[in-house]
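All protein chains of the complex are present and in place, except for one that has been dropped.
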Amino acid sequence: MKIPPFILFLMITFGILATVSMLAPVLFPIDLSDTELTARFKPPRLFDPESDFLFGTDSLGRDVGIRLLYATRTSLIIAFLGMVLATIFGLIVGVLSGLNGGVTDHVLSFITDTQLSVPTTFIGIICATMMGSDALTVIIVIGVTGWPGFARLVRSQVIQLKEAKFVESSRSIGASKTRIFFEHILTNIASPLIVYATMNLSSFILLESALSYIGLGIQPPETTLGVMVSDGRNYLLQSWWMAVIPSVLIVLLILQISLIGDWLRDKLDPKLKNKT
Amino acid sequence: MTRFIAVRVCKAILTVLFVWTVVFILSRVTGDPVDWILSEGGSEEAIAQVRHNLGLDFPLWEQYFRAFVDILTGNAGDSYYYARPVLDLFGERFVATLGLGVIVFLVTILVGIPLGVLAAVKHNTILDRLTMTFSIAGYTIPNFVLGILLIIVFSLHLHLLPSGSYGTAAHYVLPVIAMAVGPTASVARLTRSSMLDVIGQDYLDSARAKGVNEWAVIYKHALRNSLIPVITILGAQLSTIIGGSVIVEMVFAWPGIGSLIVSSARQRDFPVVQFGVMMICISITFINLLVDLSYSILDPRIRVKN
Partner (left out) sequence: MDNNPILEVKEARKYYPVTKGFISRRNIGTVKAVDNVSFNLYKGETLGVIGESGCGKSTLAKLILGLTAPSGGEIRLNGEPVRPDMPLSMRRNIQMIFQDPYSSLDPRMDVRRIVEEPLRVHERLSKEEKNRIVLPIMEQVGLPAGALHKFPHEFSGGQRQRIGIARALVLNPELIVCDEPVSALDVSIQAQVLNLFASLKKIRGLTYIFISHDMGVIKHVSDRIMVMYLGQVMEIASKRSLFGDARHPYTQALMSAIPKPNPAAKKSRIVLEGDLPSPIHAPAGCPFQSRCPQAMEKCQIKPELKQVGEGHYAACHLVNEGVSHDEIYRSKGM
C-alpha cells in the first residue's frame, strides 16, 4: 500500500507520541499527587532558557511535560476503550437491525435515531450526575454516545450485503445462515467499520477532554488533557502555558487522527464519504 | 400530507418519552435520592418525611408519570443545593443562554452559507483553500480550546474584550466566536460541496466566460437546490450548538443554563440536572420537528417518498 509522505509523517509522529505516553509510568515514574511548591509557575524553556522544565510547571510546581505524557496516555486509553465499547454495541445493534429487518429493525432504528438527536455533552452530564465522575463513567459515556453512528453504518452495510450476489450464490450452494454471516458478511463489514472507528476516535478524544474540562470526567490527581486545560484556566494571566500546551496537544492528536482517518477512508472505502 | 405531519409528531413525542424513560431509570437505578439530601443520615421519620416531600412514596409507575407531567408543567421541585425552586433558577439564566444560542445560530447561517457558496463559486482559488482550511480548523479545534486561546489573545494581551461574565455586547463577542466556529465551518463545508454538486464544474467555467448575468441565474436556481441538504443538518448543528454552550459557558463564566447544569451535575443536584436535560431535549426535538416539516415544504420529493 502506498502511503503519501505526509500521512506517513502523521502516522509516525502519532505513533511516537502514543508510544512515549503509554510508557510514561516507566520512563518518568512519578506520583501524580506530588507537589513541589517551590517550583510553581516556572515558564517553559522556550521562554526562559534557564528553566529546568521543558514545558514549565503548573500551579502546584508539577512538571507540565511529564504530566502531559501521563495525560495523553489516559486520554488515549479512555478514548480507545470507549471506542471499543461503541463498536461492539453498534455492531450488535446494527447486525440485528440489518439481518432481521421488520419490527426489530424499526424499533432499533428508532432508538438509534433518537439517541443521535441528544447532544453528547448532555448524555455525559446525566451519566456523570448519576454515576459519579470517573474513568469508567467517561468510557461508558463514549460508548453510549458513539454506538448509534456505528449501528447506522453496520446496518446499512448488512442490508446491502444481504442482497449481494455472492451471498445469494453461497445460499445456493447450501451454506447455512451462520456460515454466510461469519464468512461473508462480517468480513465485508470489517474494513468500513475500522475506518469509521478511526475517524471517530478523534471525536472521542474530544468528548473526553470536554467532559474532563468541565469537571465531569476524570478527577484529580489522575490527569487527562482536559483536566490539565481546566487546571490552567485560572492562571491564564501568569502562566498561560499550563492551559495552552495541553490544548495544543489535543488539537494535534485530533488533527493527526482525523487526517489519517480521512486518508484511510478514501483509500479503502470511498463510498463512506457521505456517511460522515 | 397530514399523515406525514402526524407521523413526524408521533415520532417526536416518542423521542421525548424515550429520553425521559432513560433518565428516569438511570435516576432510580443509581441510588436513592434521599441519600443525597440527608447525607448525614437521619431518623426514620426524617427519611420518611423527605421521601414524602419528594413524592418517592408513590409506586414507581406513578412516579414516572407524575414526574414527567411535573416537568412539563414546570413544577420541577427544589434544587438540593440551592434549596430554591428549580424553575426559578432556570428562569434567571434562561435569557443569557438563549441570547448566546440565537446569535451563534444566526452567525452559523449568515456566515457559513455565504462562505460555502463563495468557496464553491470560486472553486480552487485562494478563497476556496482558505475556507477549507477554516473548516478543518473548525472540527479540529475544540470550542473550549478556542475559547481559552481567544481569551489569552484578545483579553489578556490585547485588552480588547472582556474575558468572562455577562453584561454588554462586548461580552458576547468571544463566546460567540468560540461557539460558532465549529458549526459555521461544518455548514460552510457542506454548502460548498452541495453547491459544487449542483453547479458542476463545466457550468461554472462556461458561465464565467459568458459574463455576470449568467451568475445571477445560477445563484437563484443552484442555491435553492443546494441548500436542501444544508437545512437537513441545521437540526444537528443546533444540537451541537446547545451541547457546546455547556462547555463554553464554563470557559467564560457565562451565567446561563449550561453552567447551571454543569455545576449542579458536579454537586449531584439531581432535580436541576433532570429538569435541564429534559427541557433541552424537548426544545431540540421540537426544533428538529419544525426543521423537518419546513424542508419537506421546500422539497416535495421528501413528502412523496414518505
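Chains here go by letter, A and B, matching the order in which they are written, and residues are numbered from 1 within each.
Just so it is clear, a contact is a pair of C-beta atoms (placed from the backbone, for glycine too) under 8 Å apart; a residue touches a chain by one contact, two chains touch by 3 or more.
Source: prediction; values computed, not measured.
Note that the undisplayed chain, when the full complex is considered, contacts A. The residue from A:T35, A:S59, A:N188 or A:Q219 that touches the chain not shown here is A:N188.
Check A:R40, A:R171 or A:K267 against the missing chain and you find that the one touching it is A:R171.
Against the chain not displayed here, subunit A makes contact via residues 164-166, 168-176, 179, 183-184, 187-188.
Going forward, only the chains that are shown with their structure count from here on.
Subunit A contributes residues 110-111, 114, 116-122, 125-133, 202, 206, 209-210, 213-216, 229, 232-233, 236-237, 240, 243-244, 247, 250-251, 254-255, 258 to its touches with subunit B in the complex.
Against subunit A, the residues of subunit B that register as touching in their complex are 11, 14-15, 18-19, 23, 26-27, 29-31, 136, 139-142, 144-145, 148-149, 151-152, 156, 163, 235-236, 239-240, 242-244, 246-247, 250-251, 261-262, 264-266, 268, 270, 273, 277, 280-281, 284-285, 288.
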